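The complex appears here without one of its protein chains, the remainder shown in place.
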Amino acid sequence: MRLQIPIALGFLAGAFMIVQFFVPYYALQMYYEQLLDWAIIIGAFALVLGLGSLFRSHIDKIRSRHPDYIYSFVALISFAVMFFFGIFYGVNPRTTFDWIFNNIQVPLEATVFSLLAFFMASAAYRTFRARSVEATLLLVVAVIIMLGRVPITDYIKFVDIHGFSEWLMSIPATAAKRGILFGVALGIVATSLRILLGIERSHLGGGGGAGR
Amino acid sequence: MPEPSGITEILGIPTDIIGLWVAALLTLAIYSFLYGDNPVYKFAEHLFVGVSAAYGAAIVYHQALVPKLVQPLSAGLIQPLLAGNPAAIVWSKATLLIPGMLGLLIFGRFFRGYQWLSRWPIAFVMGLGAGLSIPRSIQSLILEQMHGTMQPVWPLTGGGFDNLLLIVGVVCTLAYFYFSLPHRGVMRWLSRIGIWFLMIGFGAGFGNTVMARISLLIGRIEFLLYEWLPTIGIHLGGPGIG
Partner (left out) sequence: MWEKLLYFDRRIIFLLIGAAVLIPFLTQWTLPHGKITATTQSLFDAIEQLPVGTPVMISFDYGPSSMPEVEPMAKALAYHILSRNLRLMAVTLVITGPQMADRAIIPVAKQLGKKYGKDWVNLGFKPGGAVLLTQMGESIKRAYPTDARNNPTIKLPVMTGVENYDDIGLVVDLASSGAPTTWIVYAHDPYRVNMAAGVTAVEAVDYYKFLQTGQLIGLLNGLKGAAEYEFLVGRKGFGKLGMASQSVAHLLIIVLVIIGNIGYFTIERHRSRRR
């Protein structure tokens, strides 16, 4: 029962959504809007779930005196400080929470991702090789796009690199991306059907007592 | 305790200026990783982990749980009950107790022996999402996209050639991913052409990725040059309002 009831619940919720899509009957409308509200509320709880594993990993590191355990204190203390200001003094502009976000979280996150510029350049230099027809095609297209996306090549008058790079993206690249999309979309529909029918159960995993 | 949001300066230094210095030093702390891993970088990295997790929790609390659950429940159920007036209960709001309880069940994951309780809310949300997605994904991602592919190919000038190329590209890409037939004969050629289209797609993706990564670096350099340097009196003449 620990598995059957959730599967039935999921099926009913999903089946209702499908029926409502094809038969938008006004009497169903009220329940439909209510169910959407419910899903959003449960979604909010699910978002907080990730905190559990964050605490667990850092507390484990501290307990086991992992070589870097001192930094786990940094993570936990900074969490506590930000959480305190956020919950008790609000998240509006010009609050302490907003100050910490803009002056600590923003620069840290933005800078970590900007490191990729350096590593990507280094990787391109070392590994980007025209070893086969396919690799050469990829490389040539990448170079054309890199040139076409910056204004400096507008000084070259005899060939429209900008226009050609736009064409590459809007026709041949789009054809490939669309081919991939068909596969992805069919995958989404198939997985959704499997979830509805209770064939796909991995999201219900963990928790023991399967089938009982 | 004073309201922290009211503080505009500490020791006579405006909090905005302090903020710019904190941000600049943290930026440099992350860049120290380019030379090699070091304690300053590790400190900054863990600071980020803690702050961003708390950021998410506070936003979810104030912008989702309070307006969508706490306030309606309080107005529609708790206040009428406290006032001893059950007739005033608003049932459309009171029923939010159900998703509220279901939401709490998710935390069953953290208690041994009660993990199965978290299946109820997860099954509900996943089932509802699946039901929502099936008809809409078919309509948007398959039918509309097929429609966009089936465009006139004649005359070849004026868009016809592009449309033809789109059809050939889509069909050949699909052929490459079609494994139910051995890739021999015609299929071999179709999938070969499919690979070429895929390579153009990946090449375009790579070129754009280079662009994006460089842009991120430019963003940080702009911050240091046009927002931080002016605090020590160096002005490079930025864009005015940023």
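The letters A and B name the chains in turn, as written, and every chain counts its residues from 1.
Criterion: a contact is a pair of C-beta atoms (placed from the backbone, for glycine too) under 8 Å apart; a residue touches a chain by one contact, two chains touch by 3 or more.
Note that the coordinates shown come from a computational prediction; the quantities given were computed from them, not determined experimentally.
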Checklist outcome for this item: Of the chains on display, those the missing one touches are A, B
Item to check | Option touching the unshown chain, where B:P14, B:P39, B:G113 or B:G148 are the choices | outcome: B:G148
Item to check | Of B:Y55, B:W116, B:Y176 or B:W228, the one touching the omitted chain in the full complex | outcome: B:Y55
Checklist entry - Going by the touch rule given at the top, which residues of chain A touch the chain that is not shown? => result 29, 32-33, 36-37, 39-40, 43-44, 46-47, 91-93, 98, 101-102, 105-110, 112-114, 117-118, 121-122, 124-126, 128-130, 139, 143, 146-147, 149-154, 162-163, 166, 169-170, 173-174, 177-178, 181
Checklist entry - In terms of residues, what is the contact footprint of the unshown chain on chain B? => result 34-35, 55-56, 59-60, 62-64, 66-68, 71-72, 128-129, 132-133, 136-137, 139-141, 144-145, 147-148, 166, 201, 204-205, 208-212, 214-222, 225, 236-242
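We take it that only the chains that are shown with their structure count from here on.
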Item to check | Contact set on chain B toward chain A in their complex | outcome: 3-5, 7, 15, 18-20, 22-24, 26-27, 30-31, 33-34, 42-65, 68-69, 92, 95-96, 98-100, 102-104, 106-110, 113, 115-138, 141-142, 145, 148-149, 162, 165-174, 176-177, 194-211, 213-214, 216-217, 219-220, 223
Item to check | Contact set on chain A toward chain B in their complex | outcome: 2-3, 5-7, 9-18, 21-22, 34-35, 37-52, 54, 68, 71-72, 74-83, 85-87, 89-92, 94-97, 99-118, 120, 124, 134-135, 137-146, 149-150, 165, 167-169, 171-186, 188-189, 191-193, 195-196, 203-204, 206-209
